[in-house]
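Here the complex is missing one protein chain, while the rest keep their positions.
Going by the order they are written in, the chains are A and B; count residues from 1 in each one.
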Amino acid sequence: MTSATTTAQAPPRRRRAPGSGRRLTVLHGAVGLVALFLVAELVSRAGLVNELYLPPASLVLLRVAELFVDPGFLAAIGATLQAWAIGLLVCVAVSVAIGVVLGSSRAAYSASRAVIEFLRPIPSVALIPLAILVLGNDTDMKVALIVFSASWPVLFNTIYGMHDVDPVAKLTAKSFGRGRISTLFSVSLPSAAPFIFTGIRIAASVALIVAVSAELLAGASEGLGRWMLDAGSTGNRADLVYAATIVAGLLGLVINGVLVLIERRFLSWQPALRDTAGSAR
Amino acid sequence: MTAVAARPPRVRTPGPRTRGGGSSRLRDFAVRWGALLVLGLLWEVAARFFASPFFPPVSRILERFAELWFTSDPASFFLTERVVTDLLPSLGRLLGGWSIAVVAGVLLGVALGRSRTLAGYVEPIIHFARAIPPPALIPIFFILLGIGDEMKISLIAFAVVWAVLLNTIDGVRSVETLHLDTGRVFDFSRAKVFFGIVLPSASPKIFAGMRVSLSVALIIMVISEMAASSQGIGFNIIIAQRTYRLLDMWAGILLLGILGYVLNALLAAVENRVTRWHRGAREGVS
Partner (left out) sequence: MTDTATEQSRGDLLTIEGLGHVYEGRNRFEAIGRLDFTVPEGSFVSIVGPSGCGKTTMLRCLSGLMRPTRGTVRLHGDEVHGVPRDLAIVFQDYSRSLFPWRTVGGNVAFVLPRRSMSPEERRARIEESLDAVGLAGSADKYPWQLSGGMQQRVAIARALAYRPRIMLMDEPFASVDAQTRAELEDLMLSVRDRFDMTILFVTHDIDESVYLADRVLVLSKSPSTIVASIDVDLPRPRDQVATREDEDFVRLRSEIARMIRDQSTKRAPAAVPPAA
């Protein structure tokens, strides 16, 4: 009884009913967070760590709430997100296009390998000073940097996805009379879509890192990085800095969460998402 | 399985594959570095033609690179003093922070991977901490630890431990139950199960986490040196930029590229050796 299918799946092994398991996990998680909060609060209030370095957690949370309505802070986040979004869109469009071309032609791929492998290890942050020199301090510079650095994960994942398209699927399209272009759009691209999307998720986080780094280093720029530097340097506002860091983390979570939602909506057919037994994604 | 045997094998990875025969590897090698050479030449020609101050010709960059980092004095291994004052400290911080993250990540990851309840308590915290873009951590670490080496090492460790941690947890959790059952049937001791089954099973994912965290660690090392340091490769680059010494800046970028490439290659070599079985198992049966 040999099966030649490569995607045959074992039945999911679940020890308890999925509903109760998830609720329990959420409860555990909440307990963990509360415990962390309490520890931070106590350590600070008890004076174990100087209040200047570690303000009480309650105070920090208060500042977080205040930041949500602070126009200056919101403008800073807006500036960061603007560069992030534009850069991400451009790099996805360009990288997917290039990746599809490189992925479908072995010749093009081999020829470009050396170039890619040499350019990739250069940490994009090393180019921040160059970008500042050439492009100035503002959004253009950030966008250009993001496009350079966030393109690699999208490019690689696109190529990988194109190479991973099942030959039997392509053969099927051919056997029903589809030409090469039609097969590309109706078979190869949908098949590669999950990989491409993974690349986009990585690129989204890389883009955010690059944007904030550029803001930290470029003197007159706007954005979250700049705001945090200012807050940190106007003495004894550790609470603001912590609060801003927490908001930055929340921002990262929201971005990732939105992407995961999009993925579930459009790519729910991929094998990785079919068995949703509480994965750590 | 006759139908399968008649089908041509599927290529699964775009990465370098040794197809049978040394001649195609040689050709591969030649094509790769040849393309690079061509690119370098194009840059050289374009730079001389356009004469932009921001993009000096490759030849001059290489010249400056050699000047900065190499000497003709065999007593110091043909390396300049700058290697000691800048390169070594940077490397030290990078590797120090990264290894702390790897050790902590693997140890914690194994503990959390085996116990779902424990993991349930801390997973939200982990996901939150991981979501903070590392550069946003610099101001806090600056407040807590100043601008010394401890700050940078802790910053790097804190920022990259999550990738290792999550990948380790994932790897430990996805050990085949069948393998664990085999261990129980043959009455393996707990140590044997851990070192003989769990760790090897999880090693591909652990290595993936290590690779990601190495790249991120490099990035953070550079940013932290650019933002808050008085020596190091990153510092060199930003100072060169601020004093308009373009050649020095490019030489620093080149050094970082080489460093990144070498470190990744080393890690990949170790990984290939350790996880040879994994690729064989995945690719052996078509």
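The criterion applied here is as follows: a contact is a pair of C-beta atoms (placed from the backbone, for glycine too) under 8 Å apart; a residue touches a chain by one contact, two chains touch by 3 or more.
This one's a predicted model, so the numbers in the text were calculated from it and none came from an experiment.
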| note | By the document's definition of touch, the residue of A:E51, A:D70, A:D138 or A:D166 touching the omitted chain is A:D166
| For chain A, which residues lie in contact with the unshown chain of the complex? | 1, 3-8, 166, 168-169, 171-177, 186-187, 190-191, 193, 267, 269-271, 274
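In the analysis below, only the chains that are shown with their structure count from here on.
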| request: Let me have the rounded angstrom distance from the C-alpha centre of chain A over to the C-alpha centre of chain B, please. | output: 18
| query | Which residues, counting only chain A, touch chain B once they are in their complex? | reply | 2, 4, 13, 24-25, 28-33, 35-36, 53-54, 103, 109-115, 117-119, 121-130, 132-134, 156, 159-160, 163-164, 166-167, 205, 208-209, 212-213, 216-217, 224-225, 228-229, 231-232, 238, 241-242, 244-245, 248-253, 256, 280
| Considering the complex alone, what residue numbers of chain B touch chain A? | 1, 3-4, 7-8, 10-14, 28, 31-36, 39, 54, 117, 119-125, 127-140, 142-144, 166, 169-170, 173, 177, 215, 218-219, 222-223, 226-227, 234, 237-238, 240-242, 246, 249-250, 252-253, 256-257, 259-261, 264
